[in-house]
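Can you read through this structure? Questions will come right after.
The complex is shown incomplete by one protein chain, all other protein chains being positioned as in the whole.
Let's look at chain A:
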């Protein structure tokens, strides 16, 4: 079995290019996929933002920053990630606790930590730190992990999830929880345990329901019957459906979407940007965009299958699947097969909060891919 660095079929001899690539630790197929996606995203955003260069420029700068972070992270050897996983986790949890305390004092705005110049959400750190830490822990356990190992992993997941849910930021809490759960799944948890956990989870639903805020309950109920909230979230769904449906097979053309351009579609440059794609580029455009996502995900799965030790296997697999969950939750919400939760379309929606985290994750994947020791074929 021979390994390549993304340039297949160049034979046994490393070319000069290959040697450079090896040194700068970039996974070319993944990078190409991300660049394509970003380019397409800017084109869509230009239309969705009512042709605002300002929005385009700001998003471009964010992308540039996030890409730099990604490439920087790709240079770090995976053993460092592994070593620092629990520390990153500890810092993240402490910051979450700090946010809660400061939020109490400030009465409101609990999600943000103000560092003077920079405001950021500590929950973003946990999107990476939770899968990293659970992978760090479970990679040391036998396969399949014993019940107590799963219990410990569960505690690792539950602490930040609880803190984030308390902010309250239910959407992020679920995503962070999912990232941790995916690691447990990939680590080979017995199907029996999985079924048991699923059963307990279902049994706990009424309890969770009890603790939800009224508006959160409304949101869930609203998904069950969107017409009941036609003035709020339901309005988005109705308008989004019209935008998507009127797009048809070929779409109305770039900048030609009447729903999008005439301001009928709310949040069209953020959470509902997929509806703009559907209206202006039609089914073809949607499938094309999905294809780009699937290419990226496919490459990442490839990386995780090739990963050489338990830690990198689990981490890369988890990052990949979580990324897919992001994509699916957003598109599913826009087309109306999932409840409306505030999740942006990764790398396409306007806004930069999650972009750095997302691309940092891809940086980790690149590092895992490019730091493998070459085993003799």
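We take it that a contact is a pair of C-beta atoms (placed from the backbone, for glycine too) under 8 Å apart; a residue touches a chain by one contact, two chains touch by 3 or more; residues count from 1.
Keep this in mind: contacts and distances are computed from a predicted model.
Visitor: Per UniProt, what's the omitted chain called: "Biotin-independent malonate decarboxylase subunit gamma", "Peptidoglycan D,D-transpeptidase MrdA", "Glycine cleavage system H protein" or "DhaL domain-containing protein"?
Guide: Matching the unshown chain against "Biotin-independent malonate decarboxylase subunit gamma", "Peptidoglycan D,D-transpeptidase MrdA", "Glycine cleavage system H protein" or "DhaL domain-containing protein" yields "Peptidoglycan D,D-transpeptidase MrdA".
Visitor: One chain isn't shown here. Among A:193, A:235, A:254 or A:295, which residue touches it?
Guide: Only one listed residue reaches the unshown chain, and that is A:235.
Visitor: If the hidden chain were put back, which of A:70, A:96, A:153 or A:278 would touch it?
Guide: Result: among the candidates, A:278 touches the missing chain.
Visitor: With respect to the chain omitted from the figure, which of A:157, A:179 or A:244 is a touching residue?
Guide: Of the candidates A:157, A:179 or A:244, A:244 is in touch with the missing chain.
Visitor: Which residue from A:65, A:159, A:212 or A:290 sits in contact with the chain not drawn here?
Guide: Only one listed residue reaches the unshown chain, and that is A:290.
Visitor: Applying the definition given at the start, please give the residues of chain A touching the unseen chain.
Guide: Contacting residues on chain A, toward the hidden partner: 143-144, 185-186, 188, 214-215, 218, 227-235, 238-239, 241-249, 258-259, 264, 278, 282-283, 286-287, 290, 294, 297, 301, 304-305, 310, 313-314, 317, 321, 324, 328, 331-332, 335-337.
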